[in-house]
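Every protein chain of the complex appears in place save one, which is left out.
Take a look at chain A:
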């Protein structure tokens, strides 16, 4: 009857409304519980996107850990890299030769030294072989207090030797760290005798006599990079003595001190040589 039909329609509407509400609440409930499962409202393709996003996140994490690992292992931390590719017209050159010129920009740091590189690589491909040549290299390094570095950078630029640049940079930084640790060690061991005017990062260490004020030794420790990119330390001794003492020095010990120091280095090595010198000057009579 009519009333029954009306009742039926009302019930149908109510059921439909309740079903909708149920779905909505279910979705909200899932969200609130933190489960990003597929939403019933969203179509099948969207839920696939959610899956790929999770996948992307985990892959990115894996890549980042790979980067961090490589950075620690090599000592080089590359922060930025970009590449632009230009194809050189091959019709002007020989047939079957493909030439590609790539421009690269790379920046990062190796411990306290930051570098910014821009270089070009020309890749030539013939039927027989492939070759890659660096055709241009530009290097900017910080900090600029390391004067040895700027000279080295311009030499590397001239030779376009990118790999040698990195290798030498690695050893240079390693030597700097060793120097810093050595100076720090001696400062801690002989606080009244050893003075580092510019802190542990300086390349000079002063040894002041506690018994005879006015007598000083200065160790100058430079780290040099030669033409081939070999890194080696160069230590020199400077003396500071009162004039009277100079007059008394019959054996010309003070004059020959720098040379003697070089021999001492050769015999004892850096640490032992420095240690013995400091002992001479400190109150220590062991």
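Convention: a contact is a pair of C-beta atoms (placed from the backbone, for glycine too) under 8 Å apart; a residue touches a chain by one contact, two chains touch by 3 or more; residues count from 1.
Assume contacts and distances are computed from a predicted model.
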Looking at UniProt, which of "Annexin", "Centromere protein O", "DNA repair protein RAD51 homolog 3" or "BHLH domain-containing protein" names the chain we cannot see?
-> "Centromere protein O"
Which one, A:70, A:140, A:220 or A:272, makes contact with the chain that was left out?
-> A:70
Hidden partner interface residues of chain A, rising order | 1, 4-5, 7-8, 11-12, 14-15, 18-19, 21-22, 24-29, 31-33, 39, 42, 46, 49-50, 52-53, 56-57, 59-60, 62-67, 69-70, 73-76, 78-83, 104, 106, 119, 121, 131-135, 137, 159-164, 166-167, 170-171
